[in-house]
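Attaching a single structure in structure tokens format; questions to follow.
The complex appears here minus one protein chain, its other protein chains still in place.
And now, subunit A:
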Amino acid sequence: MFTAPSDPVNVRKELKVTQLCELCHSRKAIIRRPKNLQKICKLCFFHVFETEIHETIVSNDLFYRGERVAVGASGGKDSTVLAYVLKLLNERHDYGIEIVLLSIDEGIVGYRDDSLATVKRNQQQYQLPLEIFSYQDLYDWTMDDIVETAGIRNSCTYCGVLRRQALDRGAAKLEIKHVVTGHNADDMAETVLMNILRGDVARLEKSTSIMTSSTGSPIKRSKPFKYCYQKEIVLYAHYKKLDYFSTECTYAPEAFRGTARELMKNFEAIRPSCIIDIIASGESFVLKQKMGKQNKKKIITYNDGNRCERCGYLSSNKICKACMLLEGLEKSRAQIKIQVQVPGEPQQEGPAKVLRTLERLTF
């Protein structure tokens, strides 16, 4: 059989010393870590990735033995890797926790139904229990309906508020007191920047905390991926051949957040460590003590344990944000809806489905 003279297949090439991994110095480096610019090999990458998450979990006392933990699973890369790594670490280091996958179905046809299919496969692959709660059941609204009523511009506001509550409610129904989410370092850095750009003073100090819990709420949330670069999560999922859903939500992110995201990408291009650097900055933020006449007038008596008068969910105001948004929506729905949706019938096509179909069209 003819083999090309330059065929490299059977030639054993000796690696140059400069090609070697900077941690084990014995295997070929294939990844450059954005965090510290180290060039490392695949095995060392798996090792450092998993160990760093383990360290984060241990040093912050995220779990206790016997705790039931819900992983907010969307089917995307972050939550898929989170479920995988948590299960792995739980077995390796014997945390003694019970992991449940908790998914929220926002009702975005063509996006969430596909990603939920991924979660269902993950359930089989990792042998973890899965619970799905839908906006439809919880609020009697799907995101597609909301976008149709309120327009695409504010979709993230609605979705964000409702999902936060949905996760809590889902966890409460399962009698789980701890929800872990796949928020990564990039998300956190973006939040720090956003809070500064928007002047969101109330959130500034807390924006980098790894665990959030309110005194009035039995459910705490944590982010074990706080220090993990998105790039590394993607690489991990890729090299581990994890089954995840990689499409972005069809409803575009809020325009202003989009600008902040782009700004951060630009920063990252010239200084890859900037994501961790931003978190380092964010962790040092302390607000000045309020003084002077102006502030004396409005001392906000923020009561951490307040409950919404309507739904009983945790809220700093009389009525929680979700109920306010839903009330606004109800008003619009009554006027705009022309077709009557019959309960039990299959869902109508949302804009996401239409977009998806358009995307797949070929000439």
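Following the convention adopted for this analysis, a residue touches a chain if its C-beta (ideal position, glycine included) is under 8 Å from a C-beta of that chain, and two chains touch if they have at least 3 such contacts; residues count from 1.
Everything that follows uses one rule, which is that contacts and distances are computed from a predicted model.
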Missing chain, UniProt name, options "Longin domain-containing protein", "Cytoplasmic tRNA 2-thiolation protein 2", "Phosphatidylinositol-glycan biosynthesis class X protein" or "NADH-ubiquinone oxidoreductase chain 2": which is it? "Cytoplasmic tRNA 2-thiolation protein 2"
Which of A:117, A:201 or A:354 sits in contact with the chain that's absent? A:201
Out of A:193, A:233 or A:249, point to the residue that touches the absent chain in the complete complex. A:193
For the chain that's not shown, point to the residue among A:37, A:117 or A:354 touching it. A:37
Can you list where subunit A touches the absent chain? 15, 17, 20-21, 23-27, 35-37, 40-41, 43-44, 46-48, 51-52, 55-56, 59, 192-193, 195-199, 201, 204, 227, 256, 259, 263, 266-267, 269-271, 273-274, 276-278, 280-282, 284-289
